[in-house]
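With one protein chain withheld, the remaining protein chains of the complex are depicted in position.
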Amino acid sequence: MCAKMHRRKRVWHKVRRRTPPGTVPGTIHVDPSAPRPTIEVLAYDKERIVEERIENLDRLETLLGQWPVLWVNVVGLGDAATIARLGKIFGLHPLALEDVVNVHQRAKLEEYRDHLFLVARRVGLAERLETEQFSIFLGKNFVVVFQERPGDCFDPVRQRIRMDRGIVRAQGPDYLAYALLDAVIDSYFPVLEEYSEQMELLDEAVADHKPAETVGRIHELRTELLGLRRAIWPHRELVNALVRDPHPLVCDATRVYLRDCFDHTVQIIDMVETYREMCADLTDYAMMTAGNRLNEIMKVLTIIATIFIPLSFIVGLYGMNFRPESSPWNMPELQWYWGYPYALGLMAAVAAGLLAYFWHKGWIGASLRGTGGGRDRGE
Amino acid sequence: MCAKMHRRKRVWHKVRRRTPPGTVPGTIHVDPSAPRPTIEVLAYDKERIVEERIENLDRLETLLGQWPVLWVNVVGLGDAATIARLGKIFGLHPLALEDVVNVHQRAKLEEYRDHLFLVARRVGLAERLETEQFSIFLGKNFVVVFQERPGDCFDPVRQRIRMDRGIVRAQGPDYLAYALLDAVIDSYFPVLEEYSEQMELLDEAVADHKPAETVGRIHELRTELLGLRRAIWPHRELVNALVRDPHPLVCDATRVYLRDCFDHTVQIIDMVETYREMCADLTDYAMMTAGNRLNEIMKVLTIIATIFIPLSFIVGLYGMNFRPESSPWNMPELQWYWGYPYALGLMAAVAAGLLAYFWHKGWIGASLRGTGGGRDRGE
Amino acid sequence: MCAKMHRRKRVWHKVRRRTPPGTVPGTIHVDPSAPRPTIEVLAYDKERIVEERIENLDRLETLLGQWPVLWVNVVGLGDAATIARLGKIFGLHPLALEDVVNVHQRAKLEEYRDHLFLVARRVGLAERLETEQFSIFLGKNFVVVFQERPGDCFDPVRQRIRMDRGIVRAQGPDYLAYALLDAVIDSYFPVLEEYSEQMELLDEAVADHKPAETVGRIHELRTELLGLRRAIWPHRELVNALVRDPHPLVCDATRVYLRDCFDHTVQIIDMVETYREMCADLTDYAMMTAGNRLNEIMKVLTIIATIFIPLSFIVGLYGMNFRPESSPWNMPELQWYWGYPYALGLMAAVAAGLLAYFWHKGWIGASLRGTGGGRDRGE
Amino acid sequence: MCAKMHRRKRVWHKVRRRTPPGTVPGTIHVDPSAPRPTIEVLAYDKERIVEERIENLDRLETLLGQWPVLWVNVVGLGDAATIARLGKIFGLHPLALEDVVNVHQRAKLEEYRDHLFLVARRVGLAERLETEQFSIFLGKNFVVVFQERPGDCFDPVRQRIRMDRGIVRAQGPDYLAYALLDAVIDSYFPVLEEYSEQMELLDEAVADHKPAETVGRIHELRTELLGLRRAIWPHRELVNALVRDPHPLVCDATRVYLRDCFDHTVQIIDMVETYREMCADLTDYAMMTAGNRLNEIMKVLTIIATIFIPLSFIVGLYGMNFRPESSPWNMPELQWYWGYPYALGLMAAVAAGLLAYFWHKGWIGASLRGTGGGRDRGE
Partner (left out) sequence: MCAKMHRRKRVWHKVRRRTPPGTVPGTIHVDPSAPRPTIEVLAYDKERIVEERIENLDRLETLLGQWPVLWVNVVGLGDAATIARLGKIFGLHPLALEDVVNVHQRAKLEEYRDHLFLVARRVGLAERLETEQFSIFLGKNFVVVFQERPGDCFDPVRQRIRMDRGIVRAQGPDYLAYALLDAVIDSYFPVLEEYSEQMELLDEAVADHKPAETVGRIHELRTELLGLRRAIWPHRELVNALVRDPHPLVCDATRVYLRDCFDHTVQIIDMVETYREMCADLTDYAMMTAGNRLNEIMKVLTIIATIFIPLSFIVGLYGMNFRPESSPWNMPELQWYWGYPYALGLMAAVAAGLLAYFWHKGWIGASLRGTGGGRDRGE
């Protein structure tokens, strides 16, 4: 299980550039193991809506220009030719297309002559924390979205378009791009809620004197929050640039909504930073609690050992050879009929009593089972 | 008790967005468990004042426009229809209304075409540290305040209006908004005073060699101060924007007062940051004190053990079988009449003496009761 | 003594706002325990000088306007009426007067229509570190200074005026305000020198292997330096604003001197920050030194114990019952005349030797007296 | 091996200025041990390309001006005269030439009247982490590159020029300079990948309870990442200045590519900072894991020792001299035929059992072999 947990980080923090150093810039270097692209189109205006799956890219050329908003959703980045063809149809810049297949970009906004290129990063806690790069091209009458894998967070947006809820059908592609970006950024909230839950559990675990069990998980949480921070931070700049810098493709009405989206981004960053600090505090707390436990154990050892050491010395000093002849008070036990069994029983009782005490304190069991964590059964 | 303490953080740091991801922006998603709104109105000018509880919202439309300042106080956010209706009456923006019911906003200022939207956050130390979001709309002739729960910090302001103390009756709604904001920000001072009190006690507790008992509380304090910082920081920007940016709804006279309010905000931030650093120092201090205690205990153990170990060796070496026959000096105790009781008594005396010494040092008692803290009874 | 030390912080970091939350802004809320104000006046021009103690405030109205520089020094803030009256005479803003009696302001500069309001904070190491707020009003022909307690740092300035040393008599009130501000800021240097002295002693104490004794004092120093930093930082902004922003009340010649004053402020901040970092380093150093001591003690214990444990085992194994009958080499001591006294003496010698060794290492004494600190008597 | 590892840092962080303090600025002070320069030329336009090794510098004067792009690659900085001559031919500033041979420059951009001077720093993980300074002069129709050692990262660029891949042949020297800079910056990615790999292994090693073995390597990694950060940071400013500030030698088309290069730089910095923080987290983690191990060991000692200490006391108390005469139950073992061998065998069995247990826990072996690391063989 431990191994699987660390597999997690392998995916998270490692950056493997697809393009080997020195390649011609603008080359589309697809990952051969990536799924082949499937393309879905959703075109709409106030009255009409059409939704279809594209097999032949020529169909796109027909659609383009006929609708005020044409949303092309490309799932899977496994075929360079298709991506290059899409780039040609919508006039996308080669450097941007290179970034589309290099799925380790930081979130960013790039302005090209007649389209905007947005990179955003969704997070999710499936079996493990994973991120997915969304490359969004916003043109005068189209939005092209590239995503790595099937399964996205856009279904609510699709529903709003289909059901004509909200104002999305009345707005241009900039509003659609906003809605998609907002959906991506909203994907951070459930992850943060999950982390908040876990942090609370860890906090309680430390307070319950189980620091050892939490150490590994706190460390993992810190690493994952570091990754989350790395993922969310650049969105701030991205959304802020959209809000602040006037651009012909983004109208003022949409800008008000983007301001709301900016608020969310700032809130997420704020939470991630707070959680990072809480994790640091938690580490200190766990260290101090562990230190206190050691302190306590040392004290018990000190007390028991230092009391018995002088006693044993005295016992040894006299060899306990008091002459029974000299007095009836001198070690009568030695002549009892059950003397030896009595002594063995006394020792067994003391040993059992101590074991029970240690068990009650939570020191045994764990230590015998080879983990460092103790369990305090006493309240 | 431990459990209750951690419940605290559950409320504090967790952010649960009311609105599910992907909802149409501007939707008012009320928390079904929130109290239903009750609405109070206080309208005044220099001469007259009227104060009433509104049951029918139509009454508000009548009042609006008849008074230079109309203060509408909405307590409880449990009914979407009422809030939407209020939004319509006063022309409030849907995105702002969405934030009103999403009570986890950061403090912020948003300018809409004909009203300002302020979000502020009150803190309080009732049974536990809690915060409450105040959403304040400032229009040309009204101030609408939404609060989560009954019981606020505005009574002094109400009294000033009723009694015509200060200049509030002579000023417009901007001054009222300032007075409310100032009251919210002033709510941080008592909390900080309480923390300062606690920090002092903790400091003394550490200095009195009770680090273990303070560890948990220091950790909690750090977490709470982190929350306090998160709550107060955005107010700085909010108040600063009000002071700095000219806005037709805020007159220059009020701006002077807002500058005072800004001073308070900066002072609170300054104190929170200082307390955070003091907590960090305190953690170090507690760790070092705990380390020193361990050091001291180890030393006592070392000394007692290392003195007796060679003695016991010598005792064992000779088996203490000195022949009484060879000399009257050789172990006469063994032949005493009270020899064995004497030896037992000697051991009991030594054990009692050591126990008394450890008790005096504060090592026993605590350790037997299962906590890691000691108590130094010696001065 | 410990208690007294912590009283120190009580005063330092706690902020108790005089004004209860929600009071009408501009209310003068005096501390009933503050001393009642006494007022001294020093008026001068190039030729003449007059110095008197004011009992009747009407006298001030007479003086005001007759002299190019009228310095009114108000000591003690215990009477609201007097302060309000002074405010009326010199046209001081009510919000500023509120800050005068609220003696926990951060240093700041506030511009009002016809006067500047400066708040500065003097520090001193009387019995303990204490600060005092100086509120300085600079008008066209007057400087009004409010201070909390009798005894200030302005005597050198008074002497310079009386003796006509330097250029102070030839300059306007702005130069006087500079001279007072400079005197307040200079009060930080002796405190820093004292701290530097203490830090050096602590450093030596840690290097002499007495980490335990220094822990508490280092912690106090950190807390006090935190307070010092909190006190001095805002002066930077205050003096910088005076240097940078042109203001009709401050002439260019004075500005050159203020630049010098700014230099001092920066130098103090620089030193405080450096001392803070040195304290942090010192804490690390003390922790490592303490850790090394523990290490060393553990080693001695290990060595003595692990050597004697197998020996004792062997001794026990044979019970040392070697038959004297079998050989004259077998335990002849047991039959010596002085055998038992010899064994007792041997043990006493070993115990005394070990105690002497531990005393020499500085482990005993301290530990028996209940403090964690040791003393290394060996060089 | 340890020694070799630390040799690493000797090269990395030490800065030895070639020029002794006080030398005339602009003096070319070559390192006598540096390889003597070899010069290669690659000149091209859209149609033609020429590549040759220059022996006589006069040849360069002939070539200069005949080609739109003349790339002069100087490998080895061991001859001041050659470098000075090159400076004269291309009109390079003496201060820049001084920096060329002082190979400890931070990456920077300097504008001179008719050429730009770029310093970049390549990293590589040959036997150890090493850096190499590349000094790039960009003129109207030439690019002169000085490098310290044979072997660079420019082969892909050469191939692109030779094969006429991409747009390099159609562009001016500014595009060539971009391509070279991009190749240098790309050299950081493989190093970071290697570090990411190592960090993952270290993380697993700590989780597998081998903190001691990782301590040294984590420390080395932190030091190397510090060096990496120092190397990459100034590139940010360098590339940003190229992107942002208009300069006649850099055309707008190239600027788009430089923006891409800036993205890479930011991404590398981001990763280095993230890795630094991960290392800090890892250190904490290792410390806590080590502390927990100690905790666990102490507990086992406590339990075994404190159970046996009272038992041994009881054993000593009675001297186990129970009279066999009094009862058949009293120590019959003492009269067994195999009594002594039985006792020895019992002890051997206990000792072997404990040794096996400690071996299983991973405490033995390592400790006997003189390293501090343990190995937990139990899952």
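Order of writing sets the labels: A, B, C and D. Residues in every chain begin at 1.
To be clear about the criterion, a residue touches a chain if its C-beta (ideal position, glycine included) is under 8 Å from a C-beta of that chain, and two chains touch if they have at least 3 such contacts.
As the structure is a computational prediction, the values presented were derived from the model and not from experiment.
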item: Omitted chain's touching partners, listed by label; value: C, D
item: Hidden-chain contact residue, picked from the options C:V50, C:A81, C:A170 or C:I314; value: C:I314
item: Contact partner of the left-out chain, one of C:D31, C:D79, C:D203 or C:E237; value: C:D203
item: Absent chain, residues of subunit C that touch it; value: 153-157, 159-160, 165-166, 168, 182-183, 186-187, 189-190, 192-193, 196-197, 199-200, 203-204, 207-208, 256-257, 259-260, 263, 266-267, 270-271, 274-275, 277-278, 281-282, 284-285, 287-289, 291-296, 298-303, 305-307, 309-323, 325-327, 329-331, 361, 376, 378
item: Hidden partner interface residues of subunit D, rising order; value: 2-3, 6, 9-10, 13-17, 20-26, 95, 104-106, 108, 110, 211-212, 215-216, 219, 222-223, 226-227, 230, 283, 286-287, 290-291, 293-294, 297-298, 300-301, 304-305, 308-309, 311-312, 315-316, 319-321, 331, 333-341, 343, 346-347, 350-351, 354-355, 358, 363-364, 367, 370-374
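The working rule: only the chains that are shown with their structure count from here on.
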item: Contacts common to subunit A and subunit C (chain labels); value: B
item: Same vs different contact residues, subunit A with subunit D, by half of numbers used; value: different
item: Centre distance in Å when subunit C and subunit D are each reduced to the mean of their C-alpha atoms; value: 44
item: Junction residues of subunit B, two or more chains touched; value: 287, 291, 293-294, 298, 300-301, 305, 309, 311-312, 315-316, 319-321, 331
item: Touch-based graph of the chains, sorted into line, ring, star, complete or other; value: line
